[in-house]
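Take this structure first; my questions come after.
Removed: one protein chain of the complex. Kept in place: all other protein chains.
Up next is chain A:
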Amino acid sequence: MSAPSVLLVTRHAPYGASLARSALDAALAAAAFDRPPTLLFLGDGVLQLLPGQDASGIGTRSHRRVLDSLPLYGIDTLYVDSQALAGHDLTAADLPPGARPVDDAAIRALLAGHDHILGF
C-alpha cells in the first residue's frame, strides 16, 4: 500500500503572522521523513515566492531562501495560483525555478487528487 498523498495549501503572505512559516516547517518536516507533500500557493500565499526578501529587520529568516532549499528536500514543483499572480502583478521571472502556475481547473484537480489536505 502506498503512503497517502498530502497537499499542503498555503494562503498567507510570508511575514506578519506565522502561518506561512508554519506551512514551510510542516513541508520540511514531512519531507525530512521521506513524505514530501505537494505544495500549492493560493491568494496572498504567492507573495512568499518573491525574490530579494530581507527579513533581518524583524529578526527572522528570508522565507524565499528557505523555499529555495525545497528541491534538496525532494520537493521540486511548487503549484502557484495563476490568478493570484496576475492580481499581484507578478511574472514567472519573480518565481523560483520549480514554480508552476495553475488555473482554477488545475487547482480543483489538485484538491480532489490528494488523500489529505493541510491548510495554512
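Just so we're on the same page, a contact is a pair of C-beta atoms (placed from the backbone, for glycine too) under 8 Å apart; a residue touches a chain by one contact, two chains touch by 3 or more; residues count from 1.
We take it that contacts and distances are computed from a predicted model.
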| item | value |
| --- | --- |
| Omitted chain, identified by the protein name its UniProt record gives, among "Lipid II isoglutaminyl synthase (glutamine-hydrolyzing) subunit GatD", "Sulfurtransferase", "Potassium-transporting ATPase ATP-binding subunit" or "Cysteine desulfurase" | "Sulfurtransferase" |
| Contact with the hidden chain (one of A:Gly16, A:Gly74, A:Gly87 or A:Gly119) | A:Gly74 |
| Absent-chain interface as seen on chain A, which is shown | 25, 28-29, 31-34, 61-62, 65-66, 68-69, 72-74 |
